[in-house]
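Note that one protein chain of the assembly has been removed; the remaining protein chains are unaltered in position.
Going by the order they are written in, the chains are A and B; count residues from 1 in each one.
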Amino acid sequence: MSVTLLIEQLLNGVQLGTMLFLMASGLTLIFGVMGLINLAHGSFYMVGAYATAAVTASTGSFLIGLGAGIAAAALAGALVELIVIRRLYHRPHLDQVLATFALILIFSEGTRFIFGSSPLRLSPPSWLTGFVTLPGDTRYPIYRLVLIGVGIAISIGLYLLISRTRLGMRIRAGESDREMIGALGVNISKLYTLVFALGAGLAGLAGALVGALQSVQVGMGEPVLILAFVVIVIGGIGSIKGALFGALLVGIVDTLGRVYLPIFFRAFMPPSEATGVGAALAAMLIYILMAVILAFKPKGLFAAHD
Amino acid sequence: MINNTSSGVAKISLTPNADSHFSRKGIVQITLLGLLLLLPVTAYFLGHIYYVNLASRITIIAMAAVGLNLAIGYGGMVSFGHAAYFGLGGYVAGISAYHAFDFTPFMTWPFSVPGSDNLLVVWLAAAILCGLLALAIGAISLRTTGVYFIMITLAFAQMIYYFANSWPTYGGEDGLPIYLRNGLPFVDTTNALSYFLICFAGLVLAMAITSRLMKSRFGAALTMARLNDVRLATAGISPYPIRLIAFVISAVITGLAGALYADLNGFVSPTMLSWHFSGELMVIVILGGVGRLYGPLAGAILFVMMETLLGGITQYWQLFLGLVLLGVVLFAKHGVMGWLAGRELNE
């Protein structure tokens, strides 16, 4: 395998990782600040993609669509927090699991009720199609490079938000001691709604951006939800830094595993069997990675707190 | 705060009179179990085989949830991967029947293991294998707590799911049919009522074991491990092996339910191993009432009945299922059993 292919696959891994980070950062924020296990996070991803597809189709502008997607997901997040989640903070975690599981069903079937059973059309805007030629004569899609760029920009933005702003200060305070910041006079319910909407908006952004490369259909948020959980657990729950590192690790390991495991097994097995075994192992790879990491570091790589 | 995950689960009643049959709780419990037994028997003699099979399905799902409840409710170990044991139990039944049907050995090295269509053999094998799997998974997973435990159990289940999905020998994603339901000596297991009664016996046994276990010294230690493991440790008992044993027993119960489910459906497939099923099982436990002996039964009855009834009414039935589940969480604290039978005494 050539070096250029390796570099291209690394880029692919990074791109997958940055999109996972958008999902995972919201999930880990919500858990860090409110201690909530939100299974419905994938639904916001779907809401973002659907709203973007619908608005892009009617306005013809991907950017307007993208804005609408983020707004719709953030709005859905705020509403869910106000109507449902708010009542569950003082309840056991398991009740939250049940409630957010119910929300998955409601969002999925509600979306199908509104938009029908057929997948929706959403393509990258024409000014982002095509490819650039990288050194080593590798062609790489512009849109994927843009995704990497957006991912990096969002990570920096989140870092600044949390370390430099008043809101960030409150988020950090909320992560370390929830009772305390209430006592300090911070309007905690407003903070919670805001954080929830922020997390949902980030998921919506991921859904909208990735939706242009994938099938916009009911249930699209579930596989990515599971991956995002893997990411935040590897990184250490509640830690944005951990989410970033975990996302890149999962993205790169998954991509390289899919390419190189079948090739590896071909060295000592008949080709047809090797591809099957390699592909099967590649599917299990990130879960193996996660189990190994947790076996040695039971609180993830960057545990924010206990 | 992560430790919160394990708190808030209902406590078992330690007062001797709590289970008096004449309390509101006692009446609800006996009614539930009685209805589950009487309705299918009546349906059978009226010639409605379908309702007998539906009751078998409810019973088996309830049994699987009883197993999970032991881990979640009594042990505070929130496993998001119990589909692994349910599916493994199912695959033991499927693979065993497959080899018995083909007259091929399951393995030839280092010693020859033939297939079998005897349910007792199937159950024994399912129990042993699920126990061993849970021992391995539990030994690693119990090093973690809280959400990490939830996710690592999910990770192991996902590994097994993907393995079953892509391993061609036993059908991969297509699954494995069981042509003839595995049998028992002197019992016609293909008869719907006989098979229901077998399942019912399994459920009652699983509940009895849970109940006895939690009243024993072991159960007291497990409760203490959940509530305050430091205190348990100062009493000279290490919480880790206590939890591990409870986890294994929980997995074995769920695995046996899986074996029963495979024979009921005449089919086993990777969907039995999927995270969706783990989630559903968890939902059933929470729906019924976490850490309550009859909670899984109440949850399973409600969940399967809704699935069946709503499906006939509208193609958007899952939307309404979601709304009902949400309503239960918001308005019926402590699950259906909490609502029907009142709160546990020392909750």
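In the analysis below, contacts are C-beta pairs under 8 Å (C-beta built on N, C-alpha and C of every residue); 3 or more make two chains touch, one makes a residue touch a chain.
By our rule, contacts and distances are computed from a predicted model.
Engineer: Assign the chain not included in the display its UniProt protein name, restricting the answer to "Anti-sigma factor antagonist", "ABC transporter substrate-binding protein", "Cbb3-type cytochrome c oxidase subunit" or "Molybdopterin-dependent oxidoreductase".
Structural biologist: For the chain missing from the view, the UniProt record says "ABC transporter substrate-binding protein".
Engineer: Counting the whole assembly, list the visible chains that the omitted chain makes contact with.
Structural biologist: A, B
Engineer: Out of A:A76, A:L120, A:I171 or A:L249, which touches the unshown chain?
Structural biologist: Answer from the full complex: A:L120 touches the omitted chain.
Engineer: I'm checking contacts with the chain that's been left out. Which of B:S79, B:T210, B:T223 or B:N265 qualifies?
Structural biologist: B:N265
Engineer: Among A:T52, A:S108 or A:S155, which residue is in touch with the absent chain?
Structural biologist: For the chain that is not drawn, the touching residue is A:S108.
Engineer: Could you pull out which residues of chain A are in touch with the chain that's been left out?
Structural biologist: Within chain A, the residues that touch the unshown chain are 1-2, 5, 8-9, 12, 15-16, 108-109, 112, 116-121, 123-124, 129-131, 139, 141-144, 210, 212-220, 223-224, 255-256, 258-259, 262, 271-272, 275-276, 278-280, 282-283.
Engineer: In terms of residues, what is the contact footprint of the unshown chain on chain B?
Structural biologist: Here the touching residues of chain B are 48-51, 53-54, 57, 162, 165-166, 168, 171-175, 177, 179, 261, 265-267, 269, 271-272, 307-308, 311-312, 315-318.
By definition in this document, only the chains that are shown with their structure count from here on.
Engineer: Report, in whole Å, the distance between the mean C-alpha point of chain A and the mean C-alpha point of chain B.
Structural biologist: Centre-to-centre distance between chain A and chain B: 31 Å.
Engineer: What does chain B use to touch chain A in their complex?
Structural biologist: 1-5, 7-9, 72, 78, 140-141, 143-145, 147-148, 150-152, 154-156, 158-159, 162-163, 165-168, 275, 279, 282-283, 286-287, 290, 316, 318-319, 321-323, 325-326, 328-330, 333
Engineer: Would you pull the chain A residues touching chain B in the complex into a rising list?
Structural biologist: 31, 35, 37, 39, 84, 87-88, 91-95, 97-99, 101-106, 108-110, 112-113, 178, 226, 229-230, 233, 237, 276, 279-280, 283-284, 287-288, 290-291, 294-295, 298-300, 305-306
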